[in-house]
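For reference, the structure I am asking about is given below.
With one protein chain removed, the remaining protein chains of the complex are shown where they sit.
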Amino acid sequence: MTLHIVSKSPGYSNALMDCADSFVEGDILLLIEDGVYALSSLPENIPVQAVHYLKADVNARGIVVTMEYQGIDDTRWVELCCQQNPVVSWFK
Amino acid sequence: MSKSILALCRRPPYGDALAREGLEAVLAAAAMEQAPVLLFMHDGVFQLLKDQNAKSIEQKSVRRNLEALSIFGIDKLYVCQHSLEKRNLNCGQLRLPGIAIELIADPGRFIAAFDSVLSF
Amino acid sequence: MSAKPRGQLVQVMQKLQLQNRQIPVDKEGFLCHLDDWSPQVAQQLASAEGIELTAAHWQIITMLRDFYCQFELSPAMRPLVKYISSQLGPEKGRSIYLLQLFPPSPARIASKIAGLPKPTNCL
Partner (left out) sequence: MKFTLVIFSAPHSAEGAASALRFARALLASGHNLYRVFFYGDGVHNASALEAPPQDESHIVAGWQALQQQHQLDLVVCIAAAQRRGLLSASEAERLGKPAANLAAGFELAGLGQLVDAVVYSDRLVTFGD
């Protein structure tokens, strides 16, 4: 199943909404870069357990994550890419 | 070795260089007999609009390049139905000679079937 | 880094000599300004490649100019062959036929003579 990587905030681009339109059961969402700003307002069709974010990008921005999303490091990011396929990047 | 490759085209044709450069990558792959499947989504559907006159902004026409796809061995395109509806467009406004257009209602299942996805 | 002398900002050009005027071409012999093309210019571009243009050459040159006018692309070899085949039939839509007319690299040499932009060394 697909690994979706979103790197822009929902305030800046439609990347997250396009990703949500293309999200099916078994897919994983990874928020990186400004994509982590979406953590406070994720689309309803993406299940909580599917949501991952890069801890480094969250920490850099001073964001507090209140939900049970999975914060990961770069090594785990690589593992997710191995586990899922294809890897689809949503930017802009 | 044969791999299924998807080119996901999400950019409008002139405001963003990646629309043209994405298309160049598609044509290069097709010329090497590794033609990717093209899915137009989001503002990428604007690349297909007829009657583009890019000369008025001193650019080359993206639409003209797209019309060459069949000569490069690509005779079918996929367009996200939702993206089209959201922009009040219909297939008739996009029709390319010699190329079939299929609307995709469930892009998620469509994308998941590919080995590799290039996002443009 | 290989910095050349400062101030040398104009692209290095050569000139193609026609009866009454000079046409600038780049180092590889492609026209600097596509609007300069004319059948006379094509003759000159061809002779610089050691090619004497015959009716068979002109047929391909016309096809290439049509292709460019229609698609705004300088075709790579494979699409060129396919295009020629669709327009002139399979006898002429073969790489060997084009190679005989425009050696050693038909898409590139024929594009040059037809006054198309330099293909962006894609492959």
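Lettered A, B and C in written order, each chain numbered from 1.
Rule of thumb we're sticking to: contacts are C-beta pairs under 8 Å (C-beta built on N, C-alpha and C of every residue); 3 or more make two chains touch, one makes a residue touch a chain.
Note that the structure is predicted; figures quoted are calculated from it, not measured.
Shown chains touched by the undisplayed chain in the intact complex: A, B, C. Listed here are the chain B residues that touch the chain not shown: 1, 3, 5, 17-18, 21, 24-25, 28-29, 32, 34, 116-119. Contacts to the hidden chain, counted on chain C, fall at residues 1-6, 8-9, 11-13, 26-28, 120-123. Seen across the whole complex, the unshown chain contacts chain A at 5, 7, 32-34, 56-57, 73-75, 77-79, 81-82, 85-87, 89-92.
Methods note: only the chains that are shown with their structure count from here on.
If you average the CA atoms of chain A and of chain B, the two centres end up 25 Å from each other.
With centres defined as mean CA coordinates, chain C is found 28 Å away from chain B.
Taken together, the chain C residues at the contact with chain B in this complex read 70-73, 75-79, 82-83, 86, 120, 122-123.
Of all residues in chain B, only 24, 27-28, 30-33, 60-61, 64-65, 67-68, 71-73 touch chain C in the complex they form. Residues 6, 8, 10-11, 16, 41-42, 80, 82, 106-109, 111-112, 114-117, 119 of chain B touch chain A in their complex.
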